[in-house]
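Comments concern the structure below.
Note that one protein chain is taken out, while the other chains of the complex remain in position.
Right after this comes chain A.
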Amino acid sequence: MKYVDSTQVQKKMGSRLLANNLAKGLFLLATLFGLIVLVVLIYRVLKDGLPWINMDFLMNRLSTDPERAGIWGAITGTLWLMVVVAPVTMLLGIGTAIYLEEYATKGRISSFIKTNISNLAGVPSVVFGILGLTVFARALDLGSVVLAGGLTMALLVLPVVVVASQEAIRAVPQFLREASYGMGATKWQTIKNVVLPAALPGILTGVILALSRAIGETAPLVVIGIPALLIPIPDGIFDKFTILPVQIYYWTIDSALVAEYANLAAATIVILLLVLFVMNSIAILIRNKFQKRY
């Protein structure tokens, strides 16, 4: 008795293998699509922007005259923003992660907080802008200053730090904790002296990724109301400010009026991408170099 008709199989095999190879080609093409877009995007930005980048462009203030306009204000604004975002998001993010991983009992409250954080990660950034505008800029009467923008941004990138820190803390093996308890250390002493140092590379990676997200995010700050006008260079967290992405935004929409603004936007994008590239490289470096495997 024959279960398989081998001639039948032979006859169909050719078309089935052909279909497989065609599909493979199609899948490869789809994968390369992303690569092609990336290359085109970077080529365009470099072609439009690179000739405009020089020391004057970096060090000049904003100007309506494209020949004299620079991004020094946006650079200092971005730095000041980091001065607020970094400590706030680290404190909140790492604190939340420690609580969830080390203290919270598996119950309704901790699972509620976890669900809440993953939902927060899905809230559109423009809605965070509305929150910042209402609570920080208007209700607390800060205005559209660095502090208001920074607090908004810190809440926006909080989930990134929480999730990364949670993973890092969870990866610290239990025997390290037990050894610490065995030496007579208390719970907090164990966390402070054993768990956190061991989890530090993972946490730092998360923090850097969160900061680079904050640097690239535009919508919340536009909503909070960063002025498109020429503002003085910010000196502290209570000053009005602008950041690189917002600068790109205004130059892009105004490029319909003054064609050179598109070049300025492209040049600013080159700087922004460079900053992000450096930050992400550092994050990857830390992850590869210091993450110990137990």
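What we mean here is this: a contact is a pair of C-beta atoms (placed from the backbone, for glycine too) under 8 Å apart; a residue touches a chain by one contact, two chains touch by 3 or more; residues count from 1.
What we mean here is this: contacts and distances are computed from a predicted model.
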Candidate names "NADH-quinone oxidoreductase subunit K", "Phosphate transport system permease protein", "Na+/H+ antiporter subunit B" or "ABC transporter substrate-binding protein"; UniProt protein name, chain not shown: "Phosphate transport system permease protein"
Residue, one of A:169, A:265 or A:286, that touches the chain absent here: A:265
Among A:20, A:64 or A:288, residue touching the chain not depicted: A:20
Selected residue (touches chain absent from view) among A:53, A:86 or A:135: A:135
Hidden partner interface residues of chain A, rising order: 9, 16-17, 19-20, 23-24, 26-28, 30-31, 33-35, 37-38, 40-41, 44-45, 48, 91-92, 95-96, 98-100, 103-104, 112-113, 115-120, 122-131, 133-135, 138, 155, 158-159, 162, 186-189, 212, 215-219, 222-225, 245, 248-249, 252-253, 255-256, 262, 265-266, 269, 272-273, 276, 280
